[in-house]
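Of the protein chains in this complex, all but one are displayed in their positions.
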Amino acid sequence: MNRLLASLATAAVGIPMLAGVAQLPRVGAPGAPVHTHVAAQYLAGSPDATGAENVVTGVLLNYRAFDTFGEVMIIFAALAAVLAVLSPVAEAIGMPKDQPSGTEHARHRRAPPVSPIVAFVLRLTAPFIIAFAVWMMLKGHLTPGGGFQGGAMIGALLILLSIMLERDNLWPRVPERLVRGLQAAAPLAFGVVALVGVGLTGAVLALPASPAGHGLRELMMLTLEAGIGIGGAAIILGLFLAIRGD
Amino acid sequence: MSRIFDLVMLALLISVALAVVRCRDLVAAAILFSGYSLVLCLLWQYRGAPDVAMTEAAVGAGVTTVLVLLAVSRTSRRER
Amino acid sequence: MDALWWNLDYVAAVILFCIGLYTVVARNNLIKKLLGLNIMETAVFAFIVTTGSVDGGAAPLVGADALPPFASPVPHAMVLTGIVVAVSVTALALSLIVAVYRDHRTLEADELREID
Partner (left out) sequence: MRHWLPAVVMFPLVAAALTPFLALSRAHVARAWALLVVALTSVGAVFLTSRLVIEGPFSYAMGDWSRPYGIELRFDGFSAAILFVCLIHLLVGVYSSHYAARVISATRLPWYYTLLLLNFGGMIGFAVTGDLFNLFIFMELVSVSSYALVAIGGGRVAPLAAFRYLLAGASSSVLILFCIGVIYALTGSLNMADVSLRLGETQAPAPIALALGGLAAGFMVKAALFPLHAWLPDAHASAPSPISAVLSGVVVKLGILGLLRVYQVFHDAGGAQVAALNEVLVWLGAASILAGAFFALFQDEIKLILAYSTISNIGYIVLGLGLASQQSITGATIHVLNHALIKATLFLAAGALIHQTGCRTLHELRGAGHAMPFTSFALAVGLLAVIGVPPLAGFPGKWYVALGALSAGRPAFAMLVVLSAVLVSAYSARILNALYFQPPSHERILATHEAPTSMLLPVLILAALCLVAGVLARFPAALVGPAVARLIAPAAG
């Protein structure tokens, strides 16, 4: 019965979608409004109007920077949410005592030891991964890539390092205030750039377009990229550690 | 020629998605989902969207799969 | 019906969306429902990226030697943000799944329905 209901619901949504999608402009048609309206202006004015040869980064950090600010707030909200749901419910009155988290930690500590091959390969490739990620973050406005891709890569690397180093407790004890500061790096970067933008150009999240301001515009875009990258990496590591049960 | 590549990739995408849905073992489903993200990444790279392909590879195949495997390790592996 | 042949990419995206929706509604395991949700999201991202593509279009990098036509950059920016939203929702859903398992020791929707 449940499967019939589900397939009916899926058909009720799928069939109108097919009908609607069929009448859209042909895939890849150069004359479609997608290419002639706003996008044409972005592509035409891109290198000098936004200071980014990679137009996607130009859109993300300049034309629609407010969207990226919202996106950065969402990934931070996910971290706050995961920590709110999984922090140990120990001493709330009338709450059944949650399983002692001590055993949780012990179970992780006795995790199978990391094989030497993985350890060696990781130690070998770690510098190159970091170099590539930092290059992608800082060169995001010229070649494909950007803050968030670099941040995701550094986050993945930190996850690998945390698994390996934690086993023989080389994992550094970072003060909590620094951790929370790094995790809030991206919204902070947007706040700073917005204020500086208002000061210079009189509009929030506006980068100085005048020829004199090009150097400053480059710096502000790099600040945003670095903030998004560092913030993204810290949050992805935070998500991993929180779901694992630290 | 380009049309054929598109159709092959789309067919592969749909078959991997069906495999993810039908697979009983959740760890295998997570790995298949990582493969699904990589096929999607290839398709987008071909479609002229390198930024999106890179993000889908790093985030979709990388972070999502790691988090799903982590959650499976803390809960049950078999889907009844 | 030839419109459907030319927009085959859109049709594939809609098929993926339906696979995901069916999984979310019909499957019993909470993690499988979550994977279905991810398939739905990636299907919409595939649709949006395809709307931005152009025949023989190069990546939107307007460097010195780049030749038009370029793919439209706005769908790429939308999907980039969408992927981040998808991973955020997935991370929260997984932590809820861990919390549910800690309380009820099962992830099957029918068993859970009997409990509350």
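As written, the chains take the letters A, B and C, and residue 1 is the first residue of each chain.
Heads up, the rule we're going with is that contacts are C-beta pairs under 8 Å (C-beta built on N, C-alpha and C of every residue); 3 or more make two chains touch, one makes a residue touch a chain.
No experiment lies behind these values; they were computed from the predicted model shown.
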Would you list the chains present here that the left-out chain is in contact with?
A, C
Cross-chain touch to the chain not pictured, restricted to A:A52, A:M136, A:M153 or A:L205, is A:L205
Using the touch definition from the top, which of C:L37, C:V54 or C:A71 touches the missing chain?
C:L37
Residue, one of A:A32, A:V56, A:I163 or A:A226, that touches the chain absent here
A:A32
Tell me which stretches of chain A touch the chain missing from the display.
13, 16-17, 19-25, 32-39, 41-42, 62-67, 69-71, 73-74, 76-78, 80-85, 87-95, 176-177, 180-181, 183-184, 186-188, 190-191, 194, 197-198, 201-207
What residue numbers in chain C mark contact with the hidden partner chain?
17, 21, 24, 30, 33, 37, 40-41, 44, 47-48, 51, 74-75, 78, 81-82, 85, 88-89, 92-93, 96-97, 99-100, 103-104, 112, 115-116
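Convention: only the chains that are shown with their structure count from here on.
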For chain A versus chain B, what separation do you get between their C-alpha means, in angstrom?
19
Whole-angstrom distance, CA centroid of chain A to CA centroid of chain C, is 17
Counting only residues that touch at least 2 other chains, which ones in chain A make the list?
54, 56, 144, 146, 148, 239, 243, 245
Could you tell me which residues belong to chain B and also touch two or more other chains?
50-52, 55, 59, 63, 67, 70-71, 74
Along chain C, where are the residues that touch chain B in the complex?
8-9, 12, 15-16, 19-20, 22-23, 27-29, 31-32, 34-36, 38-39, 42, 45-46, 49-50, 52-54, 57-60, 70-71, 75-76, 79-80, 83-84, 86-87, 90-91, 94-95, 97-98, 101, 106-108
Listed in rising order, chain B residues that touch chain A in their complex are 50-52, 54-55, 58-59, 62-63, 66-67, 70-71, 74
Per the contact definition, I'd like the list of chain A residues that touch chain B in the complex.
54, 56-57, 136, 144-146, 148-149, 152-153, 155-156, 159, 236, 239-240, 243-245
